[in-house]
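Removed from the display is one protein chain of the complex; every other protein chain stays in position.
Order as written gives the chain letters A, B and C; numbering starts at 1 within each chain.
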Amino acid sequence: MPHEIKGLNEECGVFGVFDTKKANQLTYFGLHSLQHRGQEGAGIVSSDGTKLKQFRNKGLLAEVFANEADLDSLDGNAAIGHVRYATSGNDSINNLQPFLFNFYDDEVALAHNGNLINAKSLRRQLEKAGSVFHSNSDTEILIHLIRQKRDLDFIDALKASLNEVKGGFAFLLLQKDRLIAALDPNGFRPLCIGQLKNKAYVVASETCALDMIGAKFVRDVEPGELIIIDKDGLHIDNYTDDTKLAVCSMEYIYFARPDSIIHGVNVHTARKRMGRLLAKEQPVDADIVIGVPNSSLSAASGFAEEAGLPYEMGLIKSQYVARTFIQPTQELRERGVKLKLSAVRGVVEGKKVAIIDDSIVRGTTSKQIVKLLKEAGAKEVHMRIASPPLRFPCFYGIDISTRAELIAADHSVQEICELIGADSLGFLSTESLIKAIDIPSGRKVENGGLTVAYFDGKYPTPLYDYEADYLASLKQQEERNFLR
Amino acid sequence: MPHEIKGLNEECGVFGVFDTKKANQLTYFGLHSLQHRGQEGAGIVSSDGTKLKQFRNKGLLAEVFANEADLDSLDGNAAIGHVRYATSGNDSINNLQPFLFNFYDDEVALAHNGNLINAKSLRRQLEKAGSVFHSNSDTEILIHLIRQKRDLDFIDALKASLNEVKGGFAFLLLQKDRLIAALDPNGFRPLCIGQLKNKAYVVASETCALDMIGAKFVRDVEPGELIIIDKDGLHIDNYTDDTKLAVCSMEYIYFARPDSIIHGVNVHTARKRMGRLLAKEQPVDADIVIGVPNSSLSAASGFAEEAGLPYEMGLIKSQYVARTFIQPTQELRERGVKLKLSAVRGVVEGKKVAIIDDSIVRGTTSKQIVKLLKEAGAKEVHMRIASPPLRFPCFYGIDISTRAELIAADHSVQEICELIGADSLGFLSTESLIKAIDIPSGRKVENGGLTVAYFDGKYPTPLYDYEADYLASLKQQEERNFLR
Amino acid sequence: MPHEIKGLNEECGVFGVFDTKKANQLTYFGLHSLQHRGQEGAGIVSSDGTKLKQFRNKGLLAEVFANEADLDSLDGNAAIGHVRYATSGNDSINNLQPFLFNFYDDEVALAHNGNLINAKSLRRQLEKAGSVFHSNSDTEILIHLIRQKRDLDFIDALKASLNEVKGGFAFLLLQKDRLIAALDPNGFRPLCIGQLKNKAYVVASETCALDMIGAKFVRDVEPGELIIIDKDGLHIDNYTDDTKLAVCSMEYIYFARPDSIIHGVNVHTARKRMGRLLAKEQPVDADIVIGVPNSSLSAASGFAEEAGLPYEMGLIKSQYVARTFIQPTQELRERGVKLKLSAVRGVVEGKKVAIIDDSIVRGTTSKQIVKLLKEAGAKEVHMRIASPPLRFPCFYGIDISTRAELIAADHSVQEICELIGADSLGFLSTESLIKAIDIPSGRKVENGGLTVAYFDGKYPTPLYDYEADYLASLKQQEERNFLR
Partner (left out) sequence: MPHEIKGLNEECGVFGVFDTKKANQLTYFGLHSLQHRGQEGAGIVSSDGTKLKQFRNKGLLAEVFANEADLDSLDGNAAIGHVRYATSGNDSINNLQPFLFNFYDDEVALAHNGNLINAKSLRRQLEKAGSVFHSNSDTEILIHLIRQKRDLDFIDALKASLNEVKGGFAFLLLQKDRLIAALDPNGFRPLCIGQLKNKAYVVASETCALDMIGAKFVRDVEPGELIIIDKDGLHIDNYTDDTKLAVCSMEYIYFARPDSIIHGVNVHTARKRMGRLLAKEQPVDADIVIGVPNSSLSAASGFAEEAGLPYEMGLIKSQYVARTFIQPTQELRERGVKLKLSAVRGVVEGKKVAIIDDSIVRGTTSKQIVKLLKEAGAKEVHMRIASPPLRFPCFYGIDISTRAELIAADHSVQEICELIGADSLGFLSTESLIKAIDIPSGRKVENGGLTVAYFDGKYPTPLYDYEADYLASLKQQEERNFLR
C-alpha cells in the first residue's frame, strides 16, 4: 500500500558520507533510495573542511533539489542528509533536518531517525536552565545536552548526552572534520556502514542506499555503538555496554525496502517466509492468491508457493498519484470513482481470492480492497495478514500514535473480518513472525532480537514521558470493551 | 520498465463523457487512469450546452490541474480529454489537445490518438488552398478538411474527411450538443464505450478508464465506425465498410494497463499466456524467474508457472523517480550509482536467473539489467523476451521512429545476446504471440486481428508519405548488413 | 494612476529589430520600456535566417522570461516582440503575440497594436470559405487574408490585405529574411523607426524603446506606409495614398511614456502645456497644486507654474503593489485601509488643494482621491482635469469599451463634481488640448492631426462592425438622460 493511506508512517531516513568528491551528489542519491522512509521534507548539510552548508525544504527530494544549483552549492568532501516524514504547521522548515548549529568555536549538523521518549522532561529541564529551542523536534535536545557539558571534550560530552536520552535513535552528526553515528541501546532503527571503491565510508538507514551508490556493505551499527569517521578512517566505539538488540519488527514487515538487508536478513526473503508460514497457519480454500501492491507482493508470492495456488496480479496500483492530485468527492466516490488501486476483472472474476496484506491498521483500506475485489466479480475474498494484529502503539519512531485508531485494539479477529466485509480473515502469529525473520544467532536475545510490543504490549524499555498516557489509554480501552 | 527509458512511447490517450453532472471531474479521473499513455501534457474541453471551455498545459495531469479552480472552470455536462506523449519546442502548448476551434457558426473540440500517414501531403494541399495551420500536429488536418466541405452537413463532412485521412486514428470530437468518436478502418488503437449508472455514455482509449469511474463496459468501437452520442443516446454509424481489424499488438505486449480488456482480451491474461508460451518455446535452466517491473511481471509469472520455477522479486523499481530528478553524472554512474532499478541481492545471489522482459528496443536497458543482476551476485543471467524481435518501425501511433535505433533490425539474436552480456537470450515467436493474445473468433482476420508489422515488416496499409523514407531505410540497412 | 485602476487600457506595444547580434536581448529590453502599454502577456519571435522561434506567456515581461534560457533559446539576428494588455479565459496563451505561422513554403510571425473594426465580418467571410481560426484576436485575420491571395507575391498580397482591414493598426511581420512594418491610413497608433550604432534598424511603438537600447531616432512611420527592412536596408513603400493623420490624443494625455516623442512632440512637454492651458481656462483659488502620480505629474507642474502656485508632492503612490497583492476587504476598506495612494498629511493639512489628474473615466478613482485628501486635512479640494470629458468610446485600440461606464457620457461637469465630492471641477477644452499637443505643421490636417472622437463623438472613419451597437448605445443614453 502507498504509505500515506496505510496509517503507518516511518519517521525518517538518514545518510552520511565522509571524505570523497561529490559528497553532495552521493548523499542525494543515497537519500533517494531512502525516500520511502519519509516524503514530507529533505535536507543535506555538507562540509568543505572549513564550513558547513545547509539546504532543506518541504517535499520529495526531487522537489527540494529541483534546482541543481541548490545541490551544487553544498560543496565539500563530507555530507549528511535526511528525509523526513512528519511536518507540523506551515512554517515547518524549522523542523526539517539536518539541523545546523553555528557556535563561535564549532559547527555541528545533526540528523535523526527515531523518537526520544524522555524528550519532554529533558526539554523542560534544559529550558529551566535557560536553553532556547527553535524546533518542536526532539532531535534538538541532543545538541543542548552536549553544549551544557562545556567542560568536557566533544566526544565525551556526546557520550554522556547519549546516556541521558532514552528511546529509539539513530543519530548522524557532522562536524567540519568528522562524521559521527550513534545507535540507541536497543537498536530499534536500522543503521549500517558501507564503503565506496575510493575507501570513503558511508552510513545509512538501509543497505539499499549502499547499493544505490555502489558502496560495499561493511557491517551494521550495533546497539550502544558510537561510530567516528575522520581522516584516519573508521573508529568503532561505544557509549554504553547495557544493550539488548530489539530491532523494530515493522521494518521487516512493512517499512524497509525489499532489497535491504537488516542484521543479516534480506527483507524480501523475510516477507516471503512470513507468507509461507501464514499459508501454513491460516490455510485458505481459494483459486488464486493476490498481494496488495507493492509492500505485500513478497508475502503473497510466499503464500502462493506454500499453498500451491497460482499467484496472480489482481490489483493494480497507479504509478501517477502525486500529492497534488485532486481527490474524488464523496459523491463521485459513491458513484464508483477510485484512485489508487484497481482490481483486474479478468483475473478475479468468478474466483475465490486469497488477498495477502502485510498489516491492518485502521481497517479502512482493507474494507476498500474487499469491496473493490467483490465489485470486480470475486466470488469470495479471504484476507490473510502477514503479521499479527496491531494492538499497541509504537514509541520508538513509528507513527502509530493512538490505540483508539488501531482496529485490532478493540476488536477480535472475527469482528474485524465482519467490519471489512471479508469472507474470512487470518493473521500470522507472533511466534511465526519471529521465526520468519530469523536474525542470525549470537545476536538473538528475547523475541529473536525483535521488538514485537505492537502485538503484545511488552515494551523493551520503560516508557518515561509516555507512561502516564499509555496507562490511561489502556484503562479507556478496558472501559470501551466493558461497555460493548 | 518506466516508459521513458524504454524507447517505446505511446502517442496519446483519449476520454469523453456526455450528459452527466461533474463531466469535468469524471474526465479528469478517466484521464488519470490513462496517464500511462502520455505524460507530457494533458487537457480537457467541456461543454455547458452553449459554449466550449478549454484548459490544457504541459506536465502530468495532476500538475496540469494543480489548481482545482482550473478544473472547476470547465463546467457543463459533457467533456473530452487527452493525455499526450510528445512535445516539441518550448511553446508547445499549441500542440496540446483537445484542440478547440471557434467558428462564427460552430464550436468544435478535437482529441486524437494515433498517427496519420498522409498528413504531410494533405497539409500541403490545404495550405495551397489558403489554410492556416497553428500546430505541428497532424490532428488539426481533420478540422480543415471538414470546414472545406461547407456545403455538406457536419456529419457528412466528417465522414467524407475520415475517408481522406489515412493511418491509425481514434478521434473524439465535442460539439455543444454532442460527442463523436471515430476509429480508423484497421482499428489500430483501442477505443471502447461504457455507460455510467446514470445512463451517461463514456468513450475511452482503454477499459481501465471505465473501471476507474464506475462505468460499465458496453462495447469496443469497431474499425470504420462513427459513434454519435447526443441527447437521444448512442448512435452507431460507420463512414466506411472497407475495414479489417489489425489492432496494434504492442498494446497487449507493453502499452495498455494490465487491467484493461481490448477486443475481449484482458491484457494481464494475454501477457501471462505470452510468458507461458515463451517458457515452452525458449526453456531455460534456471533457479528462479524474475520479471522487469512493472510491465513484465505478468509475463514473468506465467513463465514461472509453466517452467515450474519459483517466481521471485529480484528487481525493485523506485516509486519516486520524478521527471525533475537530478541525473547521476557519467562519473557517478561509472562508480556504480543507479537510479530506477535495484537488484535484490538476497534473492539473486548465487542463482541462475531467468529474467523476463516484454521487449527489447535499443538494448541499452537490457544491458544495464544484466549488469545489475550480475553485480548482485547472479551466477547466470538468461534473458527471455515475451514478444518477437522489434525490427520494423510503427507508423500508426507508436514512437519507434527509426530502424537504426532498433537493435534487432541489424543484429541476430546471438549478436544481441552478446551485446547485452546475457548468458542466453530467447524471444517469443510471432505465431505464439498471436496465439497468446487470441482475440475471440469472428473478429479475427489475418494475424489474429493484430498488427505484427514491427516484427515482420508487412504493413496492413500502404505507407503514403512514409513510403519513400521507409524504402530508403531498408536499403541503408541492407548496406550496413552487407558491410558488417 | 496605475493603469489597472484607471479603467483605460492600451492594447499593446510592439518592437522589432533586424540584422544584429543579440536581437533577442535587444527586443527584450525594447519591450521592457514598452511595458506600460501592456502588462498581461509578452512574447518574442526570433529568426536565425532559416527558422523562426517563439516564446510567449502570460505576465510581465520579467515573469515571462524568468528563466534566461527561454530568452537565450530565441537566437538569430532578427526578432519581433509584443506586450499585451488584454487576456480572456484561462487558456489565453493562444491569444498572446507575436503569432507564429508555419507553412510548407513559408514562416511568418505577426505582432499587432490596434483594433480592426471590420474584423468580425472579415472573419465570417473567411470562415465561410473554409478558414480555421485559432485565436479570438483580430490580428490573425491578416495572415488568412494574405494566404487567400496565393497567386500574388507576398508583399503584393500583404498590400492588398492591408487595404481590406479597417481601423487602427500597427503591424510588425517577421519572415526568415525580413522585417515588415505597416501603419493604418490614419496613424492612430504611434510607430517609429530607429537605428543602432551597428546600422541595424529598429521599429517600435514609442521612441523610449529606441532610447533604452541606444538607438538613434530615424523617423516616424507615416499613415499608409509599408516599411520593409532586409539585408539591403530600409525600404519605405506605401499600400495606400488615401491617408489622413489622426493620431490618438490619449497617447499624449495618458498612455505614452513622458520621455517618448510622437510625431515630433515630446509627451512630457505636451502634458506640461496641457497643465498650463488648464490653469488659464480653469483657474483655481488654491494654496498648493498636486498631481496624481505618476501620469499627471507633468500636467500638474505646468499648472503650478502657470498659476504661480507651489507644486507639492501631496500624494504618494506605492512602488510595491504587485498583481498578486491581497486586496483589503470591504470591511477593512471602510475602516480606512488603503493601498495604492497615500496623502501626505504634512503637505495638505489645512490647505486649499488643486489636484490635477489627466482624465476621468468612471469617476471612482477621483472620488477616492478627494476623500483621501480631505481625510488628510485638506480644507478644499479643487479637481482639474488636463483633458476634455471622456464621453465616447474608442474603437481603434484603447479599451474604453462601453459608454455606460463613462461618467461624463451621462453627467454634466457639475454633476460629476458632486459625485466625486470635490469643491470644484474643471476640464481642459478640446481646442486647448489640440493647441497643447501642437503637432508640427505640414502634417496637420483637421483637429491638428489628432483623434478627439472620445470627446466629441466625431470618428475619423466609418465604424463598420461597431456601427449598429454604437448607434444603439447613443439611443440608450438619450433615454437614460430623458428619464433622469
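Keep in mind that, in the parts below, contacts are C-beta pairs under 8 Å (C-beta built on N, C-alpha and C of every residue); 3 or more make two chains touch, one makes a residue touch a chain.
Just so you know, these numbers come straight off a predicted model, no measurement behind them.
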Ask   = Touched by the hidden chain, which of the shown chains?
value = A, C
Ask   = Considering the whole complex, which of C:Thr243, C:Ser318, C:Gln368 or C:Ser473 touches the chain not shown?
value = C:Ser318
Request  = Based on the whole complex, identify which of A:Ile117, A:Ile143 or A:Ile398 touches the chain you can't see.
outcome  = A:Ile143
Residue touching the undisplayed chain, where the options are C:Lys338, C:Lys352, C:Lys379 or C:Lys435 = C:Lys338
Inquiry  = Among C:Asn163, C:Thr269 or C:Ser473, exactly one should touch the missing chain; which is it?
reply    = C:Thr269
Ask   = Which residues does subunit A use to touch the chain missing from this display?
value = 53-56, 70, 73, 89-91, 93-94, 100-105, 120, 123-124, 127-134, 136, 140, 143-144, 147-148, 150
Request  = Determine and list the subunit C residues touching the chain excluded from the picture.
outcome  = 22, 25-26, 28-29, 32-33, 35-36, 39, 60-63, 65-66, 68, 71, 196-198, 208, 211-215, 257-259, 261, 266-269, 272, 294, 297-298, 301, 305, 310-313, 316, 318-322, 324-326, 328-329, 331-332, 335-339, 342-347, 376
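Going forward, only the chains that are shown with their structure count from here on.
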Remark   = Overlap of the subunit B and subunit C neighbour lists contains none
Ask   = So which chain is farthest from subunit B, going by the mean of the CA atoms in each chain?
value = C
Query = What is the distance in Å between the mean C-alpha positions of subunit A and subunit C?
reply = 62
Note = Whole-Å distance, C-alpha centre of subunit A to that of subunit B, is 37
Query = So which bits of subunit C are touching at least two other chains?
reply = none
